[in-house]
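Omission of a single protein chain aside, the complex is shown with its protein chains in their original locations.
For clarity, chains are labelled A and B in written order, and residue numbers in each chain start from 1.
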Amino acid sequence: MAEISLNKNKIDESTGEVKRRGQIASIWFRFKKNKLALAGLIIFVALVIIAFISPLILDYETDIITQEISNRFQGPSLEHLFGTDQFGRDIFKRILWGSRTSMFVGIGVVAISLGGGAIIGSISGYYEGSVADNVLMRLCDMFLAIPGTLLAIALVSAFGNSIPNLMLALGISTMPKMSRIVRSSVLSLKNQEFVEAAISCGTSDARIMFRHILPNAVGPMIVEGTLSVARSIISIASMSFIGLGIQPPNPEWGAMLSEAKTQMINYPYLVYAPGFAIVLTVMSLTLIGDGLRDALDPKMKN
Amino acid sequence: MDDEKLLDIRGLYTQYDTDDDVVYAVNNLSLSLSKGRTLGLVGETGAGKTTTCLSILRLLPDKIGKITAGEIYFDGKNLIDLHEEDMRQIRGNDIAMIFQDPLSSLNPVYTVGMQIGEALKYHGIYKNEKEIDKRVEEMLELVGLPKERKNDYPHQFSGGMKQRVVIAMALACEPKLLLADEPTTALDVTIQAQVLKLMNDLKEHLNTSMILVTHDLGIVAETCEDVAVMYAGSIIEKGSAEDIFNGENHHPYTVGLFASIPNLKVKTRRLKPIDGLMPDPANLPKGCTFSPRCPHCMDICKTEEPPCVMMGGEHMIKCHLFTSK
Partner (left out) sequence: MVKFIIKRLLMLIPVLLGISFILFSIMNLTPGDAATLLLGDSATPEAVETLRQQLGLNGGFFERYFNYIGNIILHGDFGFSYRTKNPVFDEIFIRFSYTVRLAFTAIAISSILGVLLGIVSAIKQYSKTDNIITAITLILTSMPDFWLGLMLIILFSVKLGVLPISGATSWQHFILPGFTAAANYLANTIRMSRSSMLEVSRMDYIRTARAKGVPERDVIFKHIFKNALMPIVTLVGVNMGWQLGGTIIIEQVFGIPGIGSLMIQSIRLKDVPIVIGCVMFIATLSSIINLATDILYAYIDPRLRAKFVTTKKKAVKSNG
């Protein structure tokens, strides 16, 4: 194995690969060999493009939230690709617009939990066994003992119902898990030679943590972050579904399903499209996350 | 002569198809072994020794490893043509294998007694539990372990004791052929000697033939009657131990191999390693596989695969240097 990888490096140099980008290039090389991951990436990029261009081609007031009762419950047709809902709004346009909310809030949630998790996890991992580590980890244990959905519901009802509060609630409820992940990768990195070398050179704790350890923990954090965005999108939809997340008329997919639920016995088609949209988004992110994990650590692959 | 041969491998090719490339692990390997003899299979790590053993048992990793050409005659039957079920009957019963690492060769969740008895059970040699049990106790005592320990689990044994268990397991059915893949590499030097002696005694006792895979020439000198030197998937020199250790003519690789080990009788200033590395088995050089490292490399070596030259008796060298003679 060692010999084979040695040869690979030689090939990379001879074909003129830039040495500094060698690592990223080889991750990308492995990632793009994984067809499923590549498909996930393509779908995700398409969804991001949709999220960005939908306000250019659609108007929130007229296309998304204006009710047109005379036009209600139109089944799928060429004019209304996925039909219209109980207020006569075009479901296809609402789905397109909804991608903005899901992605924005999903990424926001992960930014909060990853940011908090990185700070908590690296402090507690670096000062393993200290009072700070013990306090932080016991706090994590306590939060982890509370079911995540319940914690999020309690936080939203405490903070009040709004998009930033929802992000905060979901961010806080996933933070303990993220802290644990960061902590364990910091722990495994801490004992490696390059960190010991830095310590022996008298480098300050903060510098070791942020310049030596965290950059090396970025890989697993990106993987976990990607998968976490996927899970958050489901959580957001779930919260909206039970009326504690994003409120109608905002066309978030879970909120659309919540509205559709009351009509689904007579008009089941209302339920299909928003659900498929969630599945597609979450699946693309899951594929990217899994592909990245395999690409970052080829040994882990079965 | 031919019917005395227990094992006869002719022109064996084995390869591994990995995600990235095809690894040619065994290339045009021919080898034979007579009843009751011990053959030492010598070569560097990665020369294809283990793959050869796994090919004989047809236990190559599923879907990745496969035999692409050649015949393996065992007791007159070509193992490659056998049905999987018939092959299973041979494994453990007629041909047993001892793997490199005794520490990981035992299943941690079953008692050693159960694991020794298993082979007996599946080959139907002993009819009932009681007989199997008796045989297990017998085998444990044969390898020098108290029979009461049959109810212990692998983690309760030391490395050397585990290897004894593994040997007991392999020999329980009194196989005709024992494939021992570096049986002592994972053990302490003091225990190595004990285990080797044990294996030799048992082999004599049961009249088993053995292929001993090793890269330790000292072990070969002590235990083997025949020696085959392997390089990049094929046998480049073989003969009796006498031919290999004291013969005049040798393959340049064998010469290098001997120069790279310390010799107590001759005063040397420093050991001479063979220059270069073993070729990448996914990307073998044309002609003679040793040519890029060979001090006597000729033009023909880079283009044509050398023939097997018989040097008298059983001594064979696969090298262009000797074709003229």
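Following the convention adopted for this analysis, contacts are C-beta pairs under 8 Å (C-beta built on N, C-alpha and C of every residue); 3 or more make two chains touch, one makes a residue touch a chain.
Here the structure is a predicted model, which is why all the values come from computation and not from measurement.
**Student:** Who touches the missing chain here, B:Met97, B:Leu198 or B:Ile274?
**Tutor:** If we include the chain that is not displayed, B:Met97 is the one touching it.
**Student:** With the missing chain put back, one of B:Asn107, B:Ser158 or B:Ser260 would touch it. Which one?
**Tutor:** Counting the whole complex, the residue in contact with the absent chain is B:Asn107.
**Student:** Check each of B:Arg10, B:Lys66 or B:His123 against the chain that is not shown and name the one that touches it.
**Tutor:** For the chain that is not drawn, the touching residue is B:His123.
**Student:** Out of A:Phe87, A:Phe104, A:Tyr127 or A:Phe143, which residue would touch the omitted chain in the full complex?
**Tutor:** A:Phe143
**Student:** Even though one chain is hidden, which residues of subunit A still touch it in the full complex?
**Tutor:** 138-139, 141-143, 145-147, 149-150, 153-155, 157-160, 230, 234, 237-238, 241-242, 254, 257, 261, 264-265, 268, 271, 274-275, 278-280, 282-283, 286-287, 302
**Student:** For review purposes, identify every residue of subunit B that touches the missing chain, sorted by number.
**Tutor:** These residues touch the chain not displayed: 57, 59, 62-63, 88-93, 96-97, 99-101, 104-110, 118-119, 122-123, 153, 155-156, 166, 169.
Heads up, the rule we're going with is that only the chains that are shown with their structure count from here on.
**Student:** Centroid from C-alpha atoms only, then distance subunit A to subunit B, rounded to Å. What do you get?
**Tutor:** 52
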